[in-house]
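Worksheet: one structure, shown below.
Missing here is one protein chain; the remaining ones are kept as they sit in the complex.
Our next item is chain A:
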Amino acid sequence: MHSSISQIEFEKRAMPIVAILLAHQLVLIPLYFFIPLWIAVLNTLVAATVFYCARNPHVVINRWIKVGVTIVAIAGVYMAFRKFSGRDAGVSLIAVMYGLKILEIQTKRDANLVLSLSFFLLVAGFFFTQEPLIAFYQFIPVIAILNAFVAMQSLEKFELAAGNLKGVLKDLSRYLVIAIPIMIVLFVFFPRLSGPLWRMPGASVATTGVSDLMSLSEITELQTSENIAFRVTFNGDVPNETDMYWRVVVLDEFDGLSWRRTNRNLLPDMDETVFEGSFDYSITLEPTKTNYLVALDKPISSPQNASLVDDQTVRSRFRLLDRTRYQLSSKPSLIIDSSLSQVQRSKNVRIPSSGNADSVDWARDLRARVNSDEEFVNEVLRIINREEYYYTLTPGEMDEQIIDSFWLDKRRGFCEHYASSLVFLARAANIPARIVIGYQGAEKNPRTDYWIVRDANAHAWTEIWFEGRGWVRVDPTAAIASQRIEESLLQEYGQRLGLFDDFEIVELDQVGLLKELQYWMDEINSGWNDWILDYNQSRQRQFFQNWGISGLSDHMLIIIMLSIVSGLVFISGLKWFHGRTERDPLAQRFENLIQRFEQQGILKVEPHFGPKAIIDKLNKIDETRFREHTQVLNRYITLRYAERTPRQEQINELEKALTKLKVRS
């Protein structure tokens, strides 16, 4: 009994508690951003207590205190979430338990358990975010965990001194170097399921982008967000930036307050003949939780699991819950609906029978004065340009008679006000018109070949139907005179200025350092999304197809994966591999010198030749020629055999000297 207690005491004393605590806390840190603050405080206190107890061996925490703290902590988690299931509550519970587990470290077995658990905890962070940053951060705890494992096996006391750190990192990165190829192979080859296996519950993020309902009365202020909506890569020709109108939804029904989308018929893809002069591109769309796909004005083909709609938008068969990548073709010059059926026509001129009466009168009056529908639209645009119409992101509240209030009174608004007014006025004048919602413009990441479209690029414009010309895109916002665009907008949202005809497009070559950094980050993010997070079945197949391998079954993938991994494990287990990595640099340099002697045919060095024997042989060949070699080799002898503990500088100097020695005559 006594001996077993002293065994525990002995093990405790030899425990590298600092290394373990370091790994333990580094693992927890990323979780603290997502779970209640008190857990972070509790865990830090616990760690500090453990550290104090390790320094003061006579302080022992009572078992009942541990039990009490645990119960309270678990109760705390329940109080916070009212459940233990679900992502947030589950991870919080694990974090608490793991944080308290450190109190239990008595023997090496306990420490092993905690450190092994740490690897599992590392993954928990990915439940919340899958940013590349956190993935790169996780290398730090991994190194710390490995370090703790190594420290537990070593006889010497763990000291985290600056001088030591370099050596520790060097040793540990060796393990990582062995592990990383295995990690990559497992990642590349592990068979992917065709759909998501499961979805993280409780991860409801507010949707971004456009909605299929536009209600002007509710919007008093437009938040422009720099979030990325989608990224575009063109295959071949790139359209002019001012022509980059990205369609998402067409709204054609107005009830006096808001615009809605009506049910539409699906269209088959266009036949080959219209493809002449079209743009091919692929879009990586961030999750929108809707069915709408983004397409350049006007799409003529549809990707898989999606189809064209007769208002020239593209709809997916599924809601877009994940980042989606698809291929499309668009042809801006396509004429659509050159003739309109009576039903269609009446649908697109319908306005509520009452309300906004002044605007209706205004429109009818104007139509009576001009000769054609085209002239009517041009006149409206001219009015927007000439008269006191302002572009602002903070238009303030409108009256109930929205169009009257905006068009005739306030005259301040953003794209949605202008678009809905123009459509309303056109309809009042019996001209078919509708609103298109989507994005305008794009920003090229100069570091790569893709274009970025952000939420701030969201836009609304109109389509007016003219006899013979079909639906024609008219962007009333673009007609606003440049001096009437809010000044803050000019400074902060330079991006939106592409909307206006009066402005030149921002030159993207002249980007500041910050912008450069942003592009750089976006490039990493995009690559991360494309190749790490979205490495799904089709990506995997595409990857193998690039290598000329196609039609690999899952079984084959598993077999290939296992053989490569076991091959790697075998190689890393080979003696020569270890011999090579564990040899100290001085010996390596010496060996290199010997090899050079042998390559030059000067000397055959048998394994049993000591350095002195080599000197003697060299001197026998030519004393003067090898004088320098003799000197350096003598220094090697001194360092290796005369010094019990040679200083590191001496070793470094000799390493250099050995490398510099010329062997060729």
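Things worth noting here:
In the analysis below, a residue touches a chain if its C-beta (ideal position, glycine included) is under 8 Å from a C-beta of that chain, and two chains touch if they have at least 3 such contacts; residues count from 1.
By our rule, contacts and distances are computed from a predicted model.
Of the names listed as "MoxR family ATPase", "TIGR00659 family protein", "Cobalt transporter ATP-binding subunit" or "Maltokinase", the one that matches the UniProt record for the absent chain is "MoxR family ATPase". Considering the whole complex, the residue from A:140, A:408 or A:637 that touches the absent chain is A:637. Within the whole complex, the absent chain has one touching residue among A:72, A:266 or A:587, and that is A:587. Although one chain is not drawn, the whole complex shows that of A:83, A:612 or A:647 it is A:612 that touches it. Those residues of chain A that touch the chain absent from the view are 583, 586-587, 590-591, 606-613, 637-638, 640-644.
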